[in-house]
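All protein chains but one are shown at their positions in the complex.
Moving on to chain A:
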Amino acid sequence: MAIQNSGKTLVKGARATQSTIFLKILMAASGVVFIGFTLLHMYGNLKAFGGHDKFNEYAHHLRILGEPMLPHEGALWIIRAVLLLSLVVHVYAAAKLWRRAKNARTVKYEVKKHTGAIFASRLMRWGGVTLLLFIIWHLLNFTIGKVNVDGGPTNDPYNLLVDTFDTWWLTLIYLAAMAMLGAHLHHGIWSATQTLGLTGSERTRVLAKRSAFTLAVVIAGGFSLVPLAVLTGIIEK
């Protein structure tokens, strides 16, 4: 069969920073910021096991971190700025790559198996959207809006936390989001190491996959401990 000319020509003067792989590197680099953040955030949440005063002291310390070198809440705002920038980059790269993938196969298969893929890897895009919605809700709940559905005080971090997780449906939303976070990290951490070119052998690949799973369980599990402890009465006012 003669090969038809599809009209595609060879690219001239290619620049690496305009490639899909560069978008992936942006995705991985911003993802690494989130891995660090979720680890620290999870550690901070575990302070709730220390009781009302320990938790609130930690929350207060976050605001005076770096003083007097930094202004009040200075460190917090620097962290927020870095996180917001990372989020914009992460979502921008994801949207671009999602659109590319859609256009790369406009006629779908009648039958398609997903041999070799873990379930978490196929959840990344819609899972990411879910996490974005959760983050918005989470900030309204604890940071920007400070919603206490029990009608209790909102200026006391520990009491707001206990009141929130004493509400079954809020706990359910939170735990579902943590399951999604765990799945996102499970594939995302491995994917980042691969995209950053750190897994060039079978040994490093296996190590990266195991580390990704372990970190995902530690982070998502650590976050889930607090609401579960409230639910079972281990953490109470």
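The rule we apply is simple: a residue touches a chain if its C-beta (ideal position, glycine included) is under 8 Å from a C-beta of that chain, and two chains touch if they have at least 3 such contacts; residues count from 1.
Convention: contacts and distances are computed from a predicted model.
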Protein name as given in UniProt for the chain not displayed, "Inner-membrane translocator", "Anti sigma-E protein RseA N-terminal domain-containing protein", "Alginate export domain-containing protein" or "Fumarate reductase iron-sulfur subunit": "Fumarate reductase iron-sulfur subunit"
Residue of A:Leu40, A:Leu62, A:Leu85 or A:Ala101 touching the missing chain in the full complex: A:Ala101
Among A:His41, A:Arg122 or A:Lys237, the residue in touch with the chain that has been omitted: A:Arg122
On chain A, residues whose C-beta touches the chain left out of the figure: 1, 3-6, 8, 10-11, 14-25, 97, 100-101, 103-118, 121-122, 124, 187, 190-191, 193-202, 204-205
